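All protein chains but one are shown in place.
And now, chain A:
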Amino acid sequence: MNKNMATSLVRQTKLLSIVSSQLNSAACFRNIHCSAACLKNRAARIRVGKGDKSVTYEQAYHPHHIGHRKGWLSQHTSNLQGEDGAAERVVEDVFIRRFMYGTFHGCLADEVVIKRRGNLLVICAVMIQKLLPSKFYFLIGYTEELLSHFYKCPVKIEMQTVEEKVVYKYL
């Protein structure tokens, strides 16, 4: 019984080796490839490299981890079913992120989180301790004043400072 099974297995492996050698021989040029170059997703992903690139928690996890290992960066109700105003919120968010990146240049440790509670717009940011606290306070007041005049709604900034950028892993 065992001998029969062994011989059949050996015959099958011999067949496979014959088939693969025929495929890879000079006569036929067809090779099997399992994923086309277009099938790879590149959105919001940092490619694995030599191990010298530091990456934060937000950057390390891919978009399909949102809701499971990541939270949402922008929290508002316009993407729910039966609610509208999504496009306006997106435009506002993009402007606010660029504004924060430019005003606190080089100080942002991670992505800015934008929350909307009723009329109130809350911008939560984590900063590196690059500037003096008095300068930070001035920039916070300036941002709040300017954005509240621009968007006609109360704007609050909740800021947290960190000594260095928090590294999650190296890619």
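To be clear about the criterion, contacts are C-beta pairs under 8 Å (C-beta built on N, C-alpha and C of every residue); 3 or more make two chains touch, one makes a residue touch a chain; residues count from 1.
Here is the rule we use: contacts and distances are computed from a predicted model.
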Absent chain [UniProt protein name; select from "Exportin-2", "Aspartate aminotransferase", "Small ribosomal subunit protein uS10m" or "RPC7L polymerase"]: "Small ribosomal subunit protein uS10m"
Residue touching the undisplayed chain, where the options are A:Y57, A:W72, A:F95 or A:F150: A:W72
Among A:A44, A:V94 or A:L120, residue touching the chain not depicted: A:L120
Residue ranges of chain A at the interface with the undisplayed chain: 36, 38-39, 41, 67, 72, 75-77, 79-83, 115-118, 120, 122, 158
